[in-house]
Structures are given as C-alpha cells and as structure tokens.
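Here the complex is missing one protein chain, while the rest keep their positions.
As written, the chain order gives the labels A and B, with residue 1 at the start of each chain.
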Amino acid sequence: MSSPAHTGRGSRRARKQGAADHVPIHLYGLRRGTVTVLTLICGAFAAFVLAPIAWLAINATKTQANVYGTPGFWFARPFHLFQNLSALGRNISGAGVYLQWLGNTLLYAAVAGLGSTLLSALAGYGFARFRFRGANALFYLVMSTLLVPITSVALPLFLVYARVGLVNSVWGMILPSMVSPVGIYLMRTYIDASVPADLINAARMDGASETRIFVQIVLPLTVPGLVTVLLLTVVAVWNNYFLPLIIFSRSRLYPLTVGLSSLSRQAETGSKAELVPVLITGGLVTVLPLIVLFLFLEKYFRGGALQGSTTG
Amino acid sequence: MTHIPASRPRGLGRRGSTRQWPGAVFITPHMLALALFMLVPTVYAVYDSLQTTRLIGGTHFSGMANYRAVLHSAEFWEGVRRVLLFAAVQVPLTIGLAFLFAAAFDAGIVKYSRFFRTVFFLPFAVPGVVAALMWSFLLLPGFGPYAKLADGIGLGHVDFFSSRMILPTIVVIVLWEWTGYNVTIIYTSLKSVPQQITEAAIMDGARLGTIILRLKLPMVWPTITMLFFLNTVGALQLFTEPSILAAFQPQSVSFGFTPSLYVYNTAVGSGDYNLGAAAAVVLALIIGALSLGAFALRRRRGEFA
C-alpha cells in the first residue's frame, strides 16, 4: 500500500456506487443476532457515557437539600433550575462569579488556541520542509517536553513569573499554552503529507518570497490540520487545571476548572451558602458549549482531521 | 503499512539546500516560547532542588540531599508503583475497548453507529475537573445513586472510595473520559484501510474476526502505538481526578497517592519547594526513561517514524 491514489480510488468507487462506506455486511456471513447483540453492547456503553451528564442536567434543577435528599436520577420539586442559573451570574459566598470564569475560559482558549495554531504551523512547516543545522535535535527537544509533567513546571514557572510581573496576568496563562508539542508534531506530519515539496520549489522558481509561500500555499493546503490543532489546543486550555491553579490568586481571573474546584472546596468546607446546586449547574453549563461545538464539528472529526495526530 | 520514508525530507533538503535558513526562522517563535515557558522553569526547578530551606535557619546549598530524600521516600515510590499499575490496567483497557468499538463501527456491524460514535466522543468535551466532580457525586458512599444501585442489586455496601476500590474507580472515570476519543482516532485510521483489501480477504474465506485482528489491526498499529504512548504519559502524570476526589473523601487519597500529587503536596501543601522540585525532576526522569525505552524498542522494530 504504497500509493495514496490506491485508496483514493477505492473510496471514490464506493462513492460512485452510492454504497455505504463499508463492505456490505452480509458478505461476512455473520450469525443471526450478531448485529443486535453488538448494538445492545454499544447501547449499554452509551448509557454509561450519558448517565453522568443526565445526572448533571437533572440535579441542576434542584435545591441543595433535594440534591442530597431525593433520588439522583429523578426530578424533585421545587424546580430550581432558573434560580441556579441566575446564581451563575452572581458572586455566591464570595467565591467568584461563574459567568466571569466562563468568559475568561473563552478568552484563554481562543487566544491560546489561535496563537498555538500559528506557532505550530510555522514550526511544523520549518521542520517538515527545511533541513538546517540542529533541526533534528530541536525537534526531539520539542517532543521531549511532552514528558515533563505539568506539576514539575508550573511551580517554578510561577516563581519565574513573579520576577517578570506575569503573576495574575492573563498572558501568564495564555503564553505557555501556546507551546504545543503535539501541535507541532501534527503540523509537521500534515505538511509532510499534504504540501508537495515540488509545489514549493516551483513557487520559489517563480520568485515567491518565503512568507508568501507560507501564507498563500502552505496555509491553504493545511486547513484541516490547522483546525485540528486549534480544536486540540482549545480543548486542552479549556480543561487545564493545574497551571491556572498555581498562577492565579484572583478569582476574577480563574478559568472554569479552577473556579468550579474552588467552589467545590468551599461547598465541602461547610459554607453557609447553598453552593452544591450552583456547582452542578456550573458543571452543566461548562460542558454544554463544548458538546454543542463537537456536534457541529463532529463531521469534521470524522473527516480525518484527527488522523494526522496519531499516525507515526 | 510502512512509515513515512525517512529519506524524503532529507532528499528535499539536498534539493533545496540553498534555502535552508528560513526553516530556522519559521521555528523561532515556538522555540522562544518553549525556552521561556518550559526550559527556564525546568532549569529553575533543578536549581531549587539543590537547595534546602528551613523555617529556622534559612536556605543553603545541599547538593543531592533532596534527591536522596526522594529516592528513599517510601511514599513517593508507592505513588510511582500505583501509577504504573494504573497505566498498565487503564491504557490497554481503554485502547482495547476503543479498538473493538472502532472495528465494529468500521465494519458496519452495529446499527446507529453514527449516533454511538458521537455519544462516545462527548466526554472529551467534559473537563477532568467536572468529570471528577460528577463521578464523585455519583459514587459517594451513602449518597451516590451508583453506590445505592450497587446496594440495591445485592452487591452489598460497596465503598467506591475505599483503599481497595479507589484505583478501579479512577480507572472507570478515566475510561469514561477517554474511550470515545480513542475510538474516534482509531476509527478514522481504520477508515483509511482500502476496502479492496477487506473484499479480497472475504473472497479468500476469511472470517470477520480474522479480518479485524489479523488484517486491520496491523494496519492501524502505528496509530495504536502512538495512542499507547500518549495515554501512558497521561496516566503517569495522573493528578486532576484524584485531587478532585480528595476534596470529597480526603481519606481516600493519600499525600503521595500519585507522584504528581506527591510533588504538589510536598511543594505547595507543605511548603517544601526544594524537596518538591527534586521529586518533580525525578518524576520527569522516570517518565523520560520509560518513553525512551519504549521508543528504542519501537525503533528497533522499525515502527518509529
């Protein structure tokens, strides 16, 4: 299987026939009921996946006493969803305002995501299409940072920040998040595969500048790769807990993860306010935007954007 | 399935050898960020790890004393053993399960497979913090619906946070979080296996099981090894889930439950930055050594690209 065209033909033919994207299953000669059994197994796993999210949704409609005192997978009166939602916009118990955290998270994820995508594209291109002294060593250096636990870096990073005034600065969160070994790996692999060297050489012959080649040839050819890197970074920043935990001391700057965990600690250390439903509702509102995003981009994930991320 | 021919970039290099400097320029922004935000703190951590600070008596250079303390800390090694065990169970389980699901979806032998793929992927959208919070509520002894369910169906009183159950509990949570992501990647990879190959195998009389395990699995093996690597590194750095569970059931998660928690609790929790830094360096070295070992092995087998 050396030729990409080979597989290309295969799928094109399948498309022409209007067939499903797999071999017709009757050819496998399966025993009767196999499909049903497998579907049931998948159904069970789907239930396993969905149940916690359903629990979150159900309990977001309850008061604290009802969260504790009524069956977890069923609703209870009074219907408290709107009160819980409105609590997300207020500073409950001095812990901070959920909506602020949501906004912060969006900011960090967007800026770091775009920045990381750009840096990864630049570096990926540099590694994929140029040979320069030390390139290999540098590439391995980049990859080796995957192995450094964030727990090891965050604390010294904080102490370094203190010296340069990045403590409690949004840049202290955003800039490190732009370092993405996986992003570079992805972009290098993707550019290797989808930006023909001959095309670049031809452009050079025509006198195009390196910048122009990158912007007008390389970037358009790597859009799926770019979106993948963007998505992965956005998710990584969205989920990041440890770094912001260490570097922020103002609840105004917290992202959702740190905000929610501080809320949970407050709830677990005997706060007087009813924080648990707020916590649950906050969790739900944290999860929903990404789920909606994924439902929209799901086709895109299937389309192969993630492929490069794992091929060796 | 072969890897990207290693000669290709090099060949290109020879052809375009007059124009090599832009490569260095293109990688500069990222390398700068890397140096400032990864290397500088790492060097600082190493420096910190060579000092000792006392409440009475101040700070002095202490050489390898902190490293000796870490290497002799039973608690630290207990954590290391725990994450190794965790990785050894969780990673094959997640990837194995993900492969079976992906293979079933790929072969089209499951109804509503599109729906299932979407649903399975959803937990990827749930931050580890939120996932751990949800599962804490679901499993809490005496309160969680799942704990009550276990009671109800006659399993007796199951304490998912007991010292015997806490690790399996985290395995389940992490399985919940990551299986779908792995399914998506393996599925995408499987989709690129040409259909003719499958068809030909069917003509030869191969059964479905044989096709999946003998034909397709080897073809997506590079993907799977990469997933093994990423999942394992993640597992060894386990932090978020146990630290959130600890907020609910402090007795279940000890000081050095995982090496990352040991680092955090030593440096942040007990204010001993120096010892924490030494533990962090040791942890990074352990993970690095394990990965290098794995890479060396793969390279010998010719799997590394």
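By definition in this document, a residue touches a chain if its C-beta (ideal position, glycine included) is under 8 Å from a C-beta of that chain, and two chains touch if they have at least 3 such contacts.
What we mean here is this: contacts and distances are computed from a predicted model.
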What is the missing chain called in its UniProt entry, if the choices are "Molybdopterin-synthase adenylyltransferase", "Extracellular solute-binding protein", "PTS system, nitrogen regulatory IIA component" or "Tyrosinase"?
"Extracellular solute-binding protein"
Among B:Gly63, B:Pro92, B:Gly271 or B:Gly293, single out the residue that touches the unshown chain.
B:Gly271
Quick one: say which of A:Trp55, A:Tyr190 or A:Tyr241 touches the chain that got left out.
A:Tyr190
Omitted-chain contact residue, chosen from A:Leu30, A:Leu50 or A:Ala110:
A:Ala110
For the chain that's not shown, point to the residue among A:Gln83, A:Thr145, A:Asn168 or A:Asn201 touching it.
A:Asn168
Have a look at B:Pro29, B:Pro141, B:Gly234 or B:Gly288 and name the one touching the chain we're not showing.
B:Pro141
In subunit B, positions touching the absent partner
1-4, 54-57, 75, 137, 140-144, 162-163, 188-189, 191-192, 220, 222-223, 246, 248-256, 265, 268-273, 305
Please output the residues of subunit A touching the missing chain, sorted low to high.
1-5, 7-8, 11-12, 15, 21, 63-69, 91, 93-96, 100, 103-104, 106-107, 109-111, 113-114, 155, 158-159, 161-163, 165, 167-168, 170, 189-190, 193-194, 223-224, 226-227, 230, 234, 246, 249-253, 262, 265-274, 276, 293, 296-297, 299-300, 303-305, 307-308, 311-312
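Heads up, the rule we're going with is that only the chains that are shown with their structure count from here on.
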Whole-Å gap separating subunit A and subunit B, where each centre is the average of the chain's CA atoms:
15
Under the stated contact criterion, what part of subunit A meets subunit B in this complex?
1-2, 6-7, 10-11, 14, 20-25, 27-30, 34-36, 38-39, 42-43, 45-46, 48-53, 55-56, 59, 68, 71-73, 118-120, 122-123, 125-132, 135, 138, 141-142, 144-157, 159-160, 175-176, 178-179, 182, 184, 189, 192-193, 197, 200-201, 204, 210, 214, 235, 238-239, 241-242, 246, 256-257, 260-261, 264-265, 268, 279-280, 283, 286-287, 290-291, 293-295, 298, 301-302, 304, 306-307, 309-312
In the complex, the residues of subunit B that touch subunit A are 1-4, 8-10, 12-17, 19-27, 29-31, 33-34, 36-38, 40-42, 44-45, 48, 101, 104, 106-113, 115-131, 133-135, 137-138, 143-145, 148, 176, 179-180, 184-185, 187-189, 191-199, 202, 207-208, 211, 222-223, 225-227, 230, 233, 236-237, 239-240, 244, 247-248, 259-260, 263-264, 267-268, 273, 276-277, 280-281, 283-284, 287-288, 291, 303-305
